[in-house]
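Coming up: subunit A.
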Amino acid sequence: MSEFFHMGGYGAYIWSAMATALVLMLLEPMMLVVKRRAVLKDIKRIKRLEERQNRKN
Partner candidate 1 sequence: MMSAFWVLLKRDLLLALRRRSEIFTVLFFFLIVISLFPLGVGSEDATLKKIAPGVVWIAALLASTLALDRLFANDYLDGTLEQLTLAPQSLSVMVFAKMIAHWLLTGLPLVLIAPLVGLFYHLPSNTIGVMMLVLLLGTPVLSMIGAIAAALTLGLRGGGVLVSLLVLPLYIPVLVYGAGAISASMVEGLSIQPYLLLLSAFMLLALIFSPWATAAALKISLE
Partner candidate 2 sequence: MNFYPLAGKLIPIFWLAAIVLTAIGLYWGFFKTADAMDNGMKEYYRIIYVHVASAWMAMWLYAVMVAWAMIGLIFNTRLSFMMASATAITGTIMTIIALVTGAIWGKTSWGTWWDWDPKLTTFLILLFVYIGYIALQSAIDDTRRSDKASALLALVGLAIVPVIYYAVNCPDPNQCASLHQESSLKRVESNILIGMLVTTLGFWMYSFATILMRARNIILERERNTSWVSKLNEVN
């Protein structure tokens, strides 16, 4: 097993390349989800405001 990760001495390079790809490709969707939550929250806020406005009128 450790031989597999060792990769004939190139393990550090190979796995850091894989890790770069993995990290970036996980980070991107994570940030998209965070962004989506923020937008939804803002929409809910606007809606709340509108509803209160309507009740007042």
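Everything below uses one rule, namely that contacts are C-beta pairs under 8 Å (C-beta built on N, C-alpha and C of every residue); 3 or more make two chains touch, one makes a residue touch a chain; residues count from 1.
Behind the choice of candidates: all candidates are chains of the complex that A comes from, given by their letters.
Everything numeric in this text was worked out from a predicted model, so none of it was measured.
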item: Subunit A in this complex - touching candidate among 1 or 2; value: 2
item: Subunit A residues within the candidate 2 interface of the complex; value: 4, 7-10, 13-14, 16-18, 20-21, 24-25, 28-29, 32-33, 35-36, 39-40, 42-44, 46-47, 50
